[in-house]
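The structure appears below as structure tokens.
With one protein chain held back, the other chains of the complex are shown just where they sit.
We call the chains A and B, going by the order they appear; numbering starts again at 1 in every chain.
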Amino acid sequence: MQEVVEEVKRESIRSLIADGKRADGRAFDQFRELTYETNVISTAEGSCLLHMGDTQILVAVKTAAGEPYPDSPNEGVLITSAELVPLASPDVESGPPLSSDKYIEIARVVDRSIRESKMIDFSKLCLEKGKYVIVVFVDIHTLDDGGNLIDGATLASVIALTACRMKKWELKDGKPVAAEQTQPLPITRVPIACSVAKFGEALLVDTTHEEEIGMDSKIVFGLDEGEHIRAMQKTGSGPWSREQIKAALELARRTVSDLRKKLKLEAVA
Amino acid sequence: MEKPKQLIVEGKRLDGRALNELRPITMKVGPLKRADGSSYVEWGRNKVMASVYGPRETHPRHLQESDSAILQVRYNMASFSVEERKRPGPDRRSTEISKVTREALMPALFLGFYPRSSIDVNIEVLQADAGTRCTGINAASLALADAGIPMRDLVVAVAAGKIDGQVCLDLEKNEDNFGEADVPVAVMPRRRNITLLQMDGDLSPEEFSQAMDLAMGAVDHLYEMQRSALMEKYRG
Partner (left out) sequence: MSDSVETANRALVTPGALVARGRYKLEEGVFREGDEIFSSVIGLVDLHGNSVRVIPLEGPYIPKPGDRIVGMVSEVQFLGWMVYIHSPTPGILKVSEVPYNFDVVNGNLEDILKTWDLIYAEILSVNELMQVKLTMQDPELRKLVGGRVFTISPAKVPRVIGRKGSMITMLKRSVCREILVGQNGIVWARCSDPRKEDLLKRILGKIESEAHTSGLTNRIKSLLQEETGFGEAQATDSGRQEAGW
């Protein structure tokens, strides 16, 4: 029955936006208040708890030694997952898959930004070519779904990775062993994702979950520090024109540039 | 970690606690906006969040009961909550804990008020260090009260156990791994009704009685902590 109330709100949100306004008073190109803490989970080697308005996302990074992929025998492996957490919203039912494709998409799009931007130098994560490499697990746990999960999850993941102090993996008698000391991950650049949602002709960033009910669809742009595009994903069914996509990209670039200045995220070489 | 030679040295445990001492605990009510009720509890190094949705329509429909609400509990450990990363999703242990947690909470709820609906409790362990099911029950009790679900009483939970041959309260991870017994208990404090009782290990009847004394002795303190946490949301 939750959907019914949401349907009512959908119309109100759409008419508000048609009037040039948002329910929380923000401008169309304004992000909600963003705060984060790192190293909140001691069982993980890196972690970040991010608050973005009502959205709360926890990402933890852990490493293990494992086999490389056959086509990249001397490179480490990245595995990104987003667990379906019923805590986060009334729509998530503890049973099977229908609602879980949203979370699979989150994990894959976050992974794409990180992987395609070559954020992590995987060649530095090899212990023995063809046999042992370091596997980096990025686990995304949405605690409170207040909207804009992909942007939040990407940001929290990227912060957790830069804050990560992973165990020093070495080979002892041919087997991988984790030493007590820690070291940072080999990070070369820091991608940031910005989703732009479309409501008719209007374009908005950082949608709340109510706005997401009312939108036509949105496009996530994963951008690197040079503002090159590393990943994109249209999510939701409404169609876009070329001009709209171009305008959205411009909006995303401006927004990401502002976020970088505000957050001062740096690569740890 | 290898088994330490001794878990108790000169009357004190490895983390400095006395045998009858609880780990440091903090409780917070209402951290989640979308849930009807929620809580966050830190207990030693355990970090557990709980949410409640409901009463709401039952899914799947065939589970609904015509004269009362059903209570559904999901206890889950995040993959990163333990030292060795765990595969995401439910396993047999979490299924069992979900069941006993549900049975620990049910007697406290006036389920008859909401026929044909469902009250859904989610317990998410973000960081684990032994005693997560007890931490989870305390968190669930707070989240249920926060959601305005009518309750006969709050529900508190704590575990007692045995290490180095001595009965003690609230085992942390090494004590749980290398100790001789673990007894989690959940209680509705007003009438001292025990709604969860489990045990594994080796205890004589005498030792079991001592363990229960220790656990019951902590009930009032935990009750007071839950009440303060609930009131703080409205006073703080």
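In this section, a contact is a pair of C-beta atoms (placed from the backbone, for glycine too) under 8 Å apart; a residue touches a chain by one contact, two chains touch by 3 or more.
The structure displayed is predicted, hence computed values, not measured ones.
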item	value
Option touching the unshown chain, where B:4, B:24, B:150 or B:165 are the choices	B:150
Sole residue of B:61, B:192 or B:235 that reaches the chain not shown, by the stated touch rule	B:235
Selected residue (touches chain absent from view) among A:9, A:26, A:131 or A:260	A:9
Hidden partner chain, residues of chain B it touches	36-37, 54-57, 66-67, 69, 108, 110, 113-117, 145-154, 188-190, 226-227, 230-231, 234-235
Missing-chain contacts mapped onto chain A	1, 4-5, 7-9, 12, 16, 19, 21, 23, 25
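Keep this in mind: only the chains that are shown with their structure count from here on.
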item	value
Chain A and chain B, separation of their C-alpha mean positions in angstrom	32
Chain B - residues contacting chain A, complex	31-35, 38, 45, 47, 49-51, 53, 56-57, 59-60, 72, 74, 76, 78-83, 85, 88-89, 120, 122, 124, 126-128
Of chain A, residues touching chain B in the complex	1-2, 40-44, 47, 54, 56, 58, 60-62, 64, 81, 83, 85-90, 93-95, 137, 139, 141, 143-146, 209
